[in-house]
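Removed: one protein chain of the complex. Kept in place: all other protein chains.
Labels run A, B and C following the written order; every chain starts at residue 1.
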Amino acid sequence: MIVIMKPNATKEQVNVVIERIKKEGLDVHLSEGTEQTIIGLVGDTRGAQDIGFKSYDGVEQTVKITCSYKLTSREFHPADTVVDVDGLKIGDGSMVMMAGPCSIEGLDQIMECARIAKEGGATVLRGGAFKPRTSPYAFQGLEEEGLKYIREAADKYDMKVITEVMDEANLELVCRYTDIIQVGARNMQNFKLLEAIGKTGKPVALKRGISGTIDEWLNAAEYIANRGNFNIMFVERGIRTYETATRNTLDLSAVPVIKKLSHFPIIVDPSHGVGVWDYVPQMAIAGVAAGADGLIVEIHPDPAKAWSDGQQSLNEKTYLNMMEQVHIIEEAMKKVNAIKLI
Amino acid sequence: MIVIMKPNATKEQVNVVIERIKKEGLDVHLSEGTEQTIIGLVGDTRGAQDIGFKSYDGVEQTVKITCSYKLTSREFHPADTVVDVDGLKIGDGSMVMMAGPCSIEGLDQIMECARIAKEGGATVLRGGAFKPRTSPYAFQGLEEEGLKYIREAADKYDMKVITEVMDEANLELVCRYTDIIQVGARNMQNFKLLEAIGKTGKPVALKRGISGTIDEWLNAAEYIANRGNFNIMFVERGIRTYETATRNTLDLSAVPVIKKLSHFPIIVDPSHGVGVWDYVPQMAIAGVAAGADGLIVEIHPDPAKAWSDGQQSLNEKTYLNMMEQVHIIEEAMKKVNAIKLI
Amino acid sequence: MIVIMKPNATKEQVNVVIERIKKEGLDVHLSEGTEQTIIGLVGDTRGAQDIGFKSYDGVEQTVKITCSYKLTSREFHPADTVVDVDGLKIGDGSMVMMAGPCSIEGLDQIMECARIAKEGGATVLRGGAFKPRTSPYAFQGLEEEGLKYIREAADKYDMKVITEVMDEANLELVCRYTDIIQVGARNMQNFKLLEAIGKTGKPVALKRGISGTIDEWLNAAEYIANRGNFNIMFVERGIRTYETATRNTLDLSAVPVIKKLSHFPIIVDPSHGVGVWDYVPQMAIAGVAAGADGLIVEIHPDPAKAWSDGQQSLNEKTYLNMMEQVHIIEEAMKKVNAIKLI
Partner (left out) sequence: MIVIMKPNATKEQVNVVIERIKKEGLDVHLSEGTEQTIIGLVGDTRGAQDIGFKSYDGVEQTVKITCSYKLTSREFHPADTVVDVDGLKIGDGSMVMMAGPCSIEGLDQIMECARIAKEGGATVLRGGAFKPRTSPYAFQGLEEEGLKYIREAADKYDMKVITEVMDEANLELVCRYTDIIQVGARNMQNFKLLEAIGKTGKPVALKRGISGTIDEWLNAAEYIANRGNFNIMFVERGIRTYETATRNTLDLSAVPVIKKLSHFPIIVDPSHGVGVWDYVPQMAIAGVAAGADGLIVEIHPDPAKAWSDGQQSLNEKTYLNMMEQVHIIEEAMKKVNAIKLI
């Protein structure tokens, strides 16, 4: 971190800044230019990034150089982290496929979803039992009953379960049934929940916040890693922008950015990314080409009857067709990865 | 709610939609135009807004007419709600002033803040004991110790306390010390927390999410009201946009919009809105002129030494000067309100 | 401008950067910290801000210190610039009022608008003869005929004219009729048009781009000033965000930000800012309290019959009522300005 003083800053103003830095147990590297003085902080500056130097008299600007996360950074852990979900490897160069309905609506429905998902090649079954809904009058999920159904369906088809937990109070319950804990977009910065998940050690899929920056997302992962849980995967699910032609704007460039800055795998969710089922297959394969370690999509035996997110769910036919396309690009990506320089 | 069919939709496709609507216990008003058929839903359609009609064959578009919140709407409760915080009225036409530090740093600091806040005319003391921080390595608050300090300071100066609760686990603890519960921007859609707060019946200040739409914000309030708690006030604190000259973009038009759509009061937080202390006074008075029921600002006896948010905190001199300006505009607004048509 | 090298940058990489800087005719201030080397550029660095130092091996980051505009900056010209429109002063501490229809629809309509505008206290008549419309099938304006009408109406009521020019080809024509040239939001970065306007020396109202940053806006003004035209006023008209409750998000904090960074006056356009007529009066007075040097609003004798922007136009009654409110806040602001510290 460096502090840049104004051209007309006084010697005394410079000293006030220096004293404050030293109080944090850090050293100072002073550079007195002809135009302005620049003060570099030397040492572990993560704690000092909060200091409101900009409110000091004579300070022009501060520049963050070190990132505020550490365990999550590629610098700290240069090799890719491979998350092991009871034998299923995520981030090892293969492409993991997760599919299932938005909401678990009953045993029959989730069984049928599991059958379809598996047929297309998915190894992880998704489905929500606790649903975060904008309106309190919308369907909020089957809760524990739903968790039982998805576990049963996944077991029958030899799949893993991914499902969302919305609060610490239900974390233990959800952990009893799921293989991967999903943190929803609205909870990306629910720090107490992240810490609690950190303590479980369970694989966790951390969705990007509705308007989360990549930097905030990496820091959110740090809350989990900092409690000892390194079984983290990121999920890009689109961000909020002014564009309304799609539900969100799927930010596929987040994939190479995350790959550069962090060692954890990243999954792409084209269903929430675009919000309209007929754009999902195209964005799924674009996600694979962007370098994702996996995909998570919403499917439903009869989308028109889905209790939620029907408009973005694929039916059996479109899902299976999409999976054929995904496999073609998956194969092509092996060749791409074999030759690529960066 | 209405469903608009495509120009070439078949009779059968229309019937599928109608059947689905009837399954929800609703009636249908059918309008068969020369160009396209329009299907109106008749009855309480709040539950039906989730149905993914857009995934139905032959459907062009759906239009939400009824809003998905009810108790929060001005339609349901035409008169302004006045929140009573132990005798302090918010939303009765007077302007409530809340001031204090970002973080409670110690007893001396919060005492000094209370003295300054009170001198400027504030009747509510703000200060965080649980701090949601982007990085897990940043200062996270003094927790219960901090709650004790702020209570003591507020009592000494005969003020009310407003402080943030971050999770259900600490709700009871926070309620023991505070008069107003603050829900932070990151928790606007932490629905489990909203429901728990709803059950307490305590006055609650609901901050707008970092990229919360006004519609989502009103629905978030509905989660609280739906559990029987009508002591709600909104807090506009700026939204995330592409602009970086200010920390957030303070959306003052949210004030008249909320006033039109809801009966609950709304407070403006210029400190987080702009994030730079020298813009705060100007935006504070603009907030008053926009029709806010109150202001909440960050102050600090010595901003340069603040543990967090120093760059947006006012010192004693600038705060007291700002309050003089606020009182001038407050008086002027009484005249404005006496004549205004809308 | 400073260039921050990576912690592991080699001596040679540092030298490549230094050589490049010297090639620009600039000096270098080198600061070799224990952790990283920082290279400061000494001299007029505006031209060097384009160099893609980030593509150099070993470079971590560059930091812009000097802003890229000069004539527009408060630093260059500490006193407020007062624009003189043929005797009408803008930016001298008084509040200039501009009102009129979105489009000039005929002589009767613009005459009636002028009468109403004047009655409320406006001294400038607005109205578009060339209309930038999203669709080519929408009404594009009466062109020269419209310019004649607005001139005639303004002259009758002893007002000034402000009207938009959309391209260089019509600049001379528009200048023949108008007192103030308006640059619309879509043309904020139409640099050829800005340069041409710069050469006319005419007063110009530069609207903020639909998603223009404040920095880009100041640089756009620099294009005009750089050709010798200092008769510039900024117009804040709302920016594009994700929120749909209002047409745009009126960014009133742009007012104090512009006042701090530049010496040119700034006008607020609440009509385009919110896009719904019943929010306009409230945001107009909020704009005055934010420190604007003037307002520009859309009015229409019969908004329901307006050819464009009817939903955001005020009718006579609401406009006159708004103006009463504006005058109350205007008076109050004189008291505020007399005491304010910043």
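As a working rule, a residue touches a chain if its C-beta (ideal position, glycine included) is under 8 Å from a C-beta of that chain, and two chains touch if they have at least 3 such contacts.
All figures in this text were calculated on a predicted structure; none of them were measured in a lab.
J.: Just one of B:Ile4, B:Leu71 or B:Ala284 touches the chain that is missing; which is it?
T.: Here the residue in touch with the unshown chain is B:Ile4.
J.: Sort through C:Val42, C:Leu88, C:Val276 or C:Leu320 and give me the one touching the missing partner chain.
T.: Answering carefully, the residue with contact to the hidden chain is C:Val276.
J.: Hey, which chain A residues sit against the chain that's not shown?
T.: 211, 213-215, 239, 241-246, 249-257, 260, 273-274, 278-279, 281-283, 285-291, 317-318, 321, 324-325, 328-329, 331-332, 335-336, 339-342
J.: In the complete complex, the non-displayed chain touches which residues of chain B?
T.: Residues of chain B in touch with the missing chain: 2, 4, 27, 29, 31, 33-36, 38, 40, 42, 60-61, 63, 65, 211, 240-242, 244.
J.: Tell me where the left-out chain touches chain C, residue by residue.
T.: Against the left-out chain, chain C lists 16, 20, 46-47, 49-57, 68-69, 132-139, 166-169, 186-187, 189-193, 195, 209-211, 215-216, 219, 222-223, 226, 240, 276-277, 303-313.
In the analysis below, only the chains that are shown with their structure count from here on.
J.: Would you kindly state whether over half or under half of the residue numbers at the chain B/chain C interface are used by both copies, giving same or different?
T.: Same; most numbers are used by both chain B and chain C.
J.: Centre to centre, by mean C-alpha position, how many angstrom separate chain A and chain B?
T.: Computed value for the inter-centroid distance: 27 Å.
J.: Which chain B residues touch at least two other chains?
T.: Within chain B, residues 211, 215 contact more than one other chain.
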